[in-house]
Every structure is written in C-alpha cells, then in structure tokens.
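A short worksheet on the structure shown next.
The complex is shown incomplete by one protein chain, all other protein chains being positioned as in the whole.
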C-alpha cells in the first residue's frame, strides 16, 4: 500500500457504468497525482492508505469493481518527509 | 487510476483476435505515452481516467479482454500542472 | 519480491473492515516508503522480504485480504548497499 | 499497453516447461529492455503493442501461460519521439 494525501474530488460525468456508486478522489504522492476510489469517506487534506493491484477491486466493494487504486484507511497521524 | 490526455487513435491491423472490437488510443501522461482500450468513446484532447491492473479487463467489457489499460471516464474539467 | 527495512507500525483507526486483524508496518526502500501487511511479526529495524501483486493477498492470509504488499519473511543477514 | 520496438529473439534453452511453445523477443522502450512472449509473429525492427499484468497470460494463449508481457499487435505506422 502507499500513502497519499487527498487533494480533491474528481468529477467525470461520462464514465462506464461499473464506476458509478463510488466517489473518486485525486490523491497526491509528492509530485505524482493519481485517482483513487474512496472506500472510507475522506476529505481533502487527509493522509490515506491506498491499495493497488487486484486488491483494489475487493477493497472497493466487489471483485468486479473496476478500480486499481482504492483508499482503504485514514492515517491517524502522519508527518511527511521533507522533499517528499 | 491515472489521468492521461488522449493523443490519437492507434492502428494495428495485425493483432490478436482478442483485441478486436475495441478502439485503441495513444494516451499521454506528461512525457510518457501508453496505449489504452477506449471503453467510453473519447476524442483527441480529452483528459481521461485510465484503469490498469486486472481491473482493465473487466472495464474493457469482459474478464477475457486482454487489456492492461482501459479508458473508463472523461474528466469534466482538468487543469494539468506545469511541467507535468 | 523486494527488500525493505521496517520503520514503524502504522495506525489507521478509520479503515475498511477487510483490513482489520493484521498489523500494518511502514517499510522503507532507500528514500521510498510504503505500507505493508505484517504476516510474520517483525519489529522496527528488521530487513524483510515483501511480496506484491495478487500474491500479497494469499500471503496475508486469504484471497480476499485487501493487501498489495505483505511482509513474508525476515532476512537473517542483510547489508544494504551504499546510497541505497 | 505499451509500445516497444522488437530487437531480437531470445534463446533460453533451460526454461520451465510452461514457457515452451512460444517465441520470446527482446523488446526495447527507449533505454529499457524487456522480454515479451510473441503472440503475433513479429520481426526485429517492428513497433509493437505489448500487454502486461494478468492480461498477458490470456493474450499468450491460456490463463496458465506464465507471461507478464505479451506482444499483441504490430503497429502499422509509428514515429518514435526524439529522445524516447
């Protein structure tokens, strides 16, 4: 799993039906940004744990959910490293 | 998932039969280019969400579809970062 | 598999139910940090082997466990390379 | 999927039985080289589409085929970018 900070929700009105029913969040790991399915209900600024690979699908709710990155937990306390 | 900009369709006349029935798009993430299966019907210039890993297969239409990167949504508004 | 050094446990009170019942560890590979499910019972400073991909799930205890990085062994003797 | 240029066949007399029955090709993406299972019948110099992840297995012929990178198509026309 990797640690990201939630930046903001992402709106994609035109998307495949399989992606509905879950919020998408733009998450940031230093300079890199990714999009994650929100399985915990987080808010911008939260430091979160994201799971990838095939585990992202079960974590999003079902084996058929088309996610490769899912937010699975909010970290209680996190101090990022300088330069990270 | 990752965010890419659609560059242009890709033509590969000689390909395995499993890849037929779907359009391929060259997508760009900064300097890196990849090829994605188009599951939403996008046009060059669109900013899109692409899913990878095993989720790319279901997203392309079936568990047997040989995709490792599938376009699953078009982002309503996206402002890329400078240098990205 | 990759070699990491265990840094410290990670606490995420608010997480999905599937992630319960296993400890999470922050692990470090040079400058990069990741979060791994601990399947062996390690302590900070240990050099460990972590498995990713879908194998991380079985390694964590079941095919349904939502892990993409699991600690599967503690290395007896390991000397990191300079600069690594 | 990613775009590679075929460099040359790879010979590995001593390999697991599961890898037999398919040719292996050394492929190149800029400076990085990889090995791909050839499912289309390509020749050195061809620009090809390679699929990774679990999709590489089906693309190579069966769910049991131990491939993580399979050549699935030959691109009709491709102009690489400078520096790529």
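Going in written order, the chains are labelled A, B, C and D, and every chain counts its residues from 1.
The working rule: contacts are C-beta pairs under 8 Å (C-beta built on N, C-alpha and C of every residue); 3 or more make two chains touch, one makes a residue touch a chain.
Nothing here was measured: the structure is a model prediction, and the numbers come from that model.
Contact with the chain not shown here comes from a single listed residue; of D:6, D:24 or D:49, that residue is D:24. Residue-level contact of chain D with the missing chain is found at 10-16, 18-19, 24, 33-37, 52-54, 56-57, 64-69. Even with one chain removed from view, chain C keeps its contact list with that chain: residues 1-3, 39-40, 49, 51-56, 58-59, 70, 72-77, 81, 84.
Quick note on the criterion: only the chains that are shown with their structure count from here on.
In this assembly, the C-alpha centroid of chain A lies 31 Å from the C-alpha centroid of chain D. Separating the CA-averaged centres of chain A and chain B is a span of 19 Å.
In chain A, 52-54, 56 are the positions where the chain touches two or more neighbouring chains simultaneously.
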